[in-house]
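Can you keep this structure in mind? I'll have questions shortly.
The complex appears here minus one protein chain, its other protein chains still in place.
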Amino acid sequence: MLTKEQIAKRISREVKDRMYVNLGIGIPTLVANYVPDDISVEFQSENGVLGMGPFPYEGEEDADLINAGKQTITILPGGSFFDSAFSFGMIRSQKVDLTILGAMEVSENGDIANWKIPGKMVKGMGGAMDLVASAENIIVAMMHVNKAGESKILKQCTLPLTGVNCVKKIVTELAVMEVTPAGLRLIERAPGVTVDDIIKATEAHLLIDGDVPEMQL
Amino acid sequence: MLTKEQIAKRISREVKDRMYVNLGIGIPTLVANYVPDDISVEFQSENGVLGMGPFPYEGEEDADLINAGKQTITILPGGSFFDSAFSFGMIRSQKVDLTILGAMEVSENGDIANWKIPGKMVKGMGGAMDLVASAENIIVAMMHVNKAGESKILKQCTLPLTGVNCVKKIVTELAVMEVTPAGLRLIERAPGVTVDDIIKATEAHLLIDGDVPEMQL
Amino acid sequence: MIDKRVKNAAEAVKDIETGMTVMFGGFGLCGIPENCIAELVNKNIGQLTCISNNAGVDDFGLGLLLHKKQIKKMISSYVGENAEFERQMLSGELEVELTPQGTLAEKCRAAQAGIPAFYTPAGYGTEVAEGKEIKDFNGKPHILEYAYNADFSIVKAWKGDYAGNLVFKSSARNFNYPMAGAGKITIAEVEELVEPGQLDPNQIHIPGIMVQRIFQGTDYEKRIEQRTTRKPLNHAD
Partner (left out) sequence: MIDKRVKNAAEAVKDIETGMTVMFGGFGLCGIPENCIAELVNKNIGQLTCISNNAGVDDFGLGLLLHKKQIKKMISSYVGENAEFERQMLSGELEVELTPQGTLAEKCRAAQAGIPAFYTPAGYGTEVAEGKEIKDFNGKPHILEYAYNADFSIVKAWKGDYAGNLVFKSSARNFNYPMAGAGKITIAEVEELVEPGQLDPNQIHIPGIMVQRIFQGTDYEKRIEQRTTRKPLNHAD
């Protein structure tokens, strides 16, 4: 079973040279820590930053320089600031190559739910609906099961949707799965986790072709 | 009969304090010369300039600083540059208070034609269609008759339209007319010109209430 | 140059009345119009419909208006930082319209640009699309979304001049940019108000034509929501 850091590390392998990447709040934010130094990647924050850098040193925080998670950040040389309308313009026009975000539920055809639990919790969708509606490549970082041990990878989502048929890959503490036209394919398992363990933890139907390799971290 | 300069001078009286004004090519451009110094007016040029100033001194022309007529210009303190999409954004959202432009034909209900003579001349509408579709206050500066002596103020336009039911006022070498819900009202005559002269030169039906005063220039 | 100066927040918001619709710039607590919000709290203007990406936190930003129950309806994309908000919403005291953030930004921009409606793919297949017109473009369904119609826009900029020209700082540009000129009247409060000619006309973010009233604000707190830092490099290493 992977830690959150290991999920982020595994996802970082999906980040390729010359990609513009948008990272959601939570595990996705950690992905930046594992991107290798020898590739060029720029992080976009939908509140209006390209070329996001690491957190500032203590004492150098600037209230006017935050990311979409409202965290104080820095900007790298070659970065730029812009407004929210322009920012979602670049998202809708598919200039952002890779979107990594969290989810409450994902279905086997790539539907995602992550913004509302009716009657209990309504934080809002923020930029997630725009991102998933437009991005070509969407990877979800999430825990495979909830605290009650129930699968969050489902035949059909039960919560209000954020987007339909949009998720391309799911990385959890147990497995890497890919959404294909044929269905949800199990492509990697976490070290020490068996295919059976994964099937038991998954409500969705999993396509399994031959041996499922163990993840390389 | 007014000269072109006098037409511009008469129109300048329609320019009020705190107005943003867009001036078309030709007679409208001359209006800027007659705006009194004691009111604050900003001129907008739809290629992306607010706060347009006078022409530059010889030797100070800048190829990157032109107006919509492609003339070299200057910018005044408090002015700004912006792009073409933003520029027409301010036009469509009615931030420009007054538009003054030329016309080939105007009809008595305020239709205007100024961009095309089928089979003969097609220069294009430029920004005129956007301006007349959105502006609250549109004044046309034009000659009352064409070179053949035929009226250009018509019951209905014969040329392809630029906009419908949009012109508020027409100022020609002979008269000032106002488009009202009831029809086209003659409100002023040029010095030395009689109401009869104007009626003869006008194909459109003119509403005339009592004495028509002579223009003050 | 058309002079847009007013004395202070009190003069700027003098005709904002009960029941009006008001846009507020800012993202989280970054770039919010602190002075105008304080004045609206002070005047206790109620029954407001507020368009703002977020709803502040419990004791700052729009949270101050929420706390005094001055807000009838909130139009936002994300409201997760505010316990009082959640309480009022779940109890039904507060009307809430949640809109995808990019759609919210574009609905402001559309109002600013005189575009009454546009198509976007965001929210297709979700609650957000319910009851809305759908049309396919290149085989992909899109939703028709309408420009906002607000009585006032209140934005906060870093620098401004008498003509209403605005320059924003860093990520505080956010929603302040598309909201400027989107309401019938736009109020801008700035940290530094300079004379016309002091700002480079090539580097103005929002031209003054979009702004009807401008003043230099005071006592900006500029609170940080999530103070995140890295450790200083240890030179002993």
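A few remarks follow.
Think of it as A, B and C in the order they're written, each chain with its own count starting at 1.
The rule is simple: a contact is a pair of C-beta atoms (placed from the backbone, for glycine too) under 8 Å apart; a residue touches a chain by one contact, two chains touch by 3 or more.
Everything numeric here is computed off the predicted structure, so don't read it as measured data.
Touched by the hidden chain within the whole complex are the displayed chains A, B, C. The chain omitted from view is touched by exactly one of A:75, A:157, A:186 or A:201, namely A:75.
The chain not shown here is touched by just one of B:47, B:151 or B:180, and that residue is B:47.
Looking at A:6, A:29, A:44 or A:172, the residue that reaches the missing chain in the full complex is A:44. Among the residues B:14, B:61, B:178 or B:203, only B:61 touches the chain that is left out of the figure.
Residue-level contact of chain C with the missing chain is found at 106, 110, 113-121, 135, 137-138, 142, 146, 167-170, 201-203.
Hidden from this view is one chain, which touches chain A at 18, 20, 40-42, 44, 50-51, 75-82, 85-86, 88-96, 134.
Within the entire complex, the positions of chain B that touch the omitted partner chain are 45-49, 54-58, 60-73, 75, 81-88, 91-92, 111, 115-116, 119, 121-130, 133-134, 160-165.
Rule of thumb we're sticking to: only the chains that are shown with their structure count from here on.
In terms of which chains touch, the assembly is arranged as an unbranched chain of neighbours.
Chain centres defined as mean CA positions place C nearest to the mean of all protein CA atoms. Chain geometry summary: the mean Cα position of chain B and that of chain C are 37 Å apart.
Averaged C-alpha coordinates give centres for chain A and chain B that are 56 Å from one another. Those residues of chain B in touch with two or more other chains do not exist in this structure.
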